[in-house]
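Omission of a single protein chain aside, the complex is shown with its protein chains in their original locations.
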Amino acid sequence: MAQVSLRKVIKKYDEVLAVRGVDLDIADKEFIVLVGPSGCGKSTTLRMIAGLEEISGGDIAIGGDVVNDVPPKDRDIAMVFQNYALYPHMNVYENMSFGLKLKKTPKQVIDQRVRTAAGILDITELLDRKPKQLSGGQRQRVAMGRAIVRDPKVFLFDEPLSNLDAKLRVQMRTEIKKVHQKVRTTTVYVTHDQVEAMTLADRVVVMNAGLIEQVGTPNDLYHSPATKFVAGFIGSPAMNFIPCQLEQAAGALRVRLNDKLAFPVPEGRSSRYSAYAGKPSLVLGLRPEHIAETRPHTEPNQHDFEQMIEVVEPMGMETLVYFTINGAEVCGRVNPNAGATAERPMKLRADLSNMHLIDDTTGKVI
Amino acid sequence: MADIAAPNSAVATRGRNSLHKLVQRKSTVAFLMALPLILLITILVAYPAGYAVWLSMLNKSMTKFVGFGNFQFLFKRETFWEIVAQSCLFALTAVLFKAMIGFVVAHFVNNIPTKGQRKWRGMLLVPWVIPAAMSTLSWLWLFDPSYSAFNWIFAHIGLPKISWLGEAGWARFSVILVNVWAGAPFFLIMYLAALKSVPEQLYEAASIDGATWWQRIWYVTLPMMRNIIAITILFSTIVTFANFDIVRVLTSGGPLTATHVFATWAFKVGIESGDIPLGATVSLFMVPILAVAATFILRDISKRGSEV
Partner (left out) sequence: MANAAIATAGAPTRPARYGSISQSRRWALRWSYFFLTLFAIFFLMPPFYMLVTALKSKEEIAAITNPWWVYSPTLSNFIELLTQNQYLIFFRNSALVSICVVVVTMLISVIAAFSLARMKFWGSAALATGVFLTYLIPDTLLFIPLFKMMTFVRETTGIELVNHWWTLCIIYPTLTVPFCTWIMIGYFASIPKELDEAALIDGATWMQTLTKIFIPVALPGIIAATIFCFTVSWAQFLYPLAFTTSTTELVLPVGIVTTLIKGDVFNWGQIMAGALLGAAPPLIIYAFLMDYYIAGLTAGATKG
C-alpha cells in the first residue's frame, strides 16, 4: 500500500549538488538501506523523503501520490533520528502519543496504540519515565515506539544506531529487524555501516557522491558488485585491489600481477574478458577469504603461490595476513593453525573463481 | 525545519509555485513574530538615539538649528572638562578595582571545598542583587556628615573625622568605593564561572611540570580566562561609565560639581534645568567610549561564534 518512488531527485545547496539525480523504487513492505560514506547524499535523500529538505528537482511519490510540496506532517511518515530526538520534558508515554494528540486522536485509541507499541518493543514498564532516566538502548526503543504508534506509511531511520556502543548496536540491529518483521511497514534506513546495511536490508542502495552506485540484495552486492566503489565498500576486510595486466598466452587468458605471478582466468569468463587483453589500468579484485593457505587437494581455478608475509593479525576464528603484490597491500584469511609468521614466506592459495576484473578508468566491474 | 523555508529552489520550475507561497508564508510568519521586537528597537531605542543627535543641534528653546553650537559652548566651559576627567577617572579606577577584587575573591572562593562555595558565593553577590539606589542610601547614611558610622570607628581608634561627601577628594573616593562595592560581585561571579571551566588536568599537568602557585595562575588560569576577563571588563566599563544611580543618590554631583559624571550632569542640565538640547549634547559624549567597548565586545562574540 505504500511504495516510495524517487524520480531524478536533485538537491542543490547554493551551487553545490548534494544529490545529483536519484532514481529509486521502493516496494511496499520493503526494507531498504541507503549506505555510503559520509557526504554521499544518503541522509539528504532520506530527509527529502521526509519533507525536511525541500527538493530542488525531480519528484518524490509516497503511495503513488507526488508529495514534493506536501509538508512532513501530511506525508504520513515517521522518523527515527540519530540522537533519538525525544522530547526531554515529556515522559515516554507522552513522547509516543504526542503526534496522535496533535491529530486529535481519541484518548482510548491513543492509549491502545501506545500500549501495543510498547508491548512490541518491551518498554511497557518504562512508560512513565523521562528520557533522561533511560539508557541509550531504551531511548532507541522509545524513538522506534514513537514511530510505530503513528502507524505511518513509511518508516525513516537516520543512522539510528550510531550513538550506541558496539555491543548494543548489534542487539538493537536484531531488534529493528524483528520489529520490521512484526509491523511490516515500508522502511528506508540510512547508515554508513555496511554490516548494518547487509544484515538489515531486503535491498541495499549504495550511494557515492550524490549518485546511486548500485541497488541490489545484500548477496548481489557482495558477490557481483557493479563498480569498484561497491566492491570496496561492501565486505570487511575490504576487497583487495591489485593492479594487473591481461595477457593472451597459448590460447588462454592470464591475469599477470608481476613478473613472477600470473593466474589463468577461469574458463567461463574468457569471452567476457578477452577484449581487455593488453589494455592498461586493469585491477584484479579478490576478497580476502579467497586467499587462504594451501591445502592438499586442488579444485579448479585455485592456484598456489608463495609470498613474504608482512603483518599477521590473529582474530581467533581466523588469522589475517598482509603482504604486498605489485605495490598493493593484499589481505588474506588463513586458518589460525596454518603457521603464518610475519617476515616469513608462506604458501598461499588464490581462488580465482570469485575474481573480479575492474576497468580502473571507468571504475566498472567487467 | 528552517531548511524548508530556505529560498533555494530555483532549479525546477514545475509545481514549485505553491511551494514558493509556502516559503513566503513561513518567512512572513517568522518576520511577524519578530515584529514587536523590531518595532520596540526602532521606535524606543534607535529613533531616540538618532533623535538625541538632532536635539543636540538645537538651541535651548528648540526653535533654531545651531549646528555644533552646543558642542562649542561645552568645549569652552571648565565644568565640562572637569566632568570629562571625572567620568574617565571614575570608570577607570572603579573597573580596575572591581576586576582585581573580583579576581582575588573568585580565587579564594574556588580554593575552599566545593561544599561551602555555594554559601560564600551567595553572600558575596548580595551587593549586586540589592537595587543600586537602595544600597547607595545605606552608604549615604554610612557617610553622614554628623552620624557617620565610619567616623565613629575612627574616633574610637583615635583617627580624625573625615568629611566623606563634603570634600571633593573624599567625595570622589566615596563614589568610587561604592561603585566598586556594587560591581565587584559581578566580576566575582563571571570569574568563578570561568575558573570552573578550566579543566582540572591542566593544573595537575602544570604541577607535575613543577609550576608554583603563582606560575599556575599566570600560565594556566589567566590565559584560559582571557576571554571572560576581557568581555567582563568591557561590559563593566559600559555600565560604570554610564552609571547614574550611585552618583545621583550619593552626592547629586556635589560638592559643587566635583563628582558629576556625564549621566548625572546631563540629567541636571537637561531635565532639571530644562535645557534639553544641552543635556542631549552632554549625554552624547558617552557615545565614543561606549562605541569602542561595544565594538570590542561584538568582535569577541562573533569570533567565538565562528569558532563553534
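Going in written order, the chains are labelled A and B, and every chain counts its residues from 1.
By definition in this document, a contact is a pair of C-beta atoms (placed from the backbone, for glycine too) under 8 Å apart; a residue touches a chain by one contact, two chains touch by 3 or more.
Remember, it's a predicted structure, so these values are computed and weren't measured experimentally.
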- If the hidden chain were put back, which of B:G67, B:G116, B:P199 or B:P223 would touch it? B:G116
- Note on the structure: Given B:F65, B:W81 or B:Y147, the residue that touches the chain left out of view is B:Y147
- Note on the structure: For subunit A, residues touching the missing partner are 50-52, 71-73, 77-79, 81-85, 87-89, 98-99, 102-103, 146, 150
- Query: If the missing chain were put back, which residues of subunit B would it touch?
  - Reply: 1-2, 5-6, 26-31, 33-34, 36-38, 40-41, 44-49, 51-52, 55, 101, 104-105, 108-109, 111-113, 115-116, 118, 120-135, 137-139, 141-142, 144, 146-147, 149, 152, 181, 184-186, 189-190, 193, 213, 228, 231-232, 235, 238-239, 242-245, 248-249, 262-263, 266-267, 270-271, 276, 279-280, 283-284, 286-287, 290, 293-294, 297-298, 301-302, 304-305
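Simple rule for what comes next: only the chains that are shown with their structure count from here on.
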- Query: Hey, how far is the Cα centre of subunit A from the one of subunit B, in Å?
  - Reply: 57
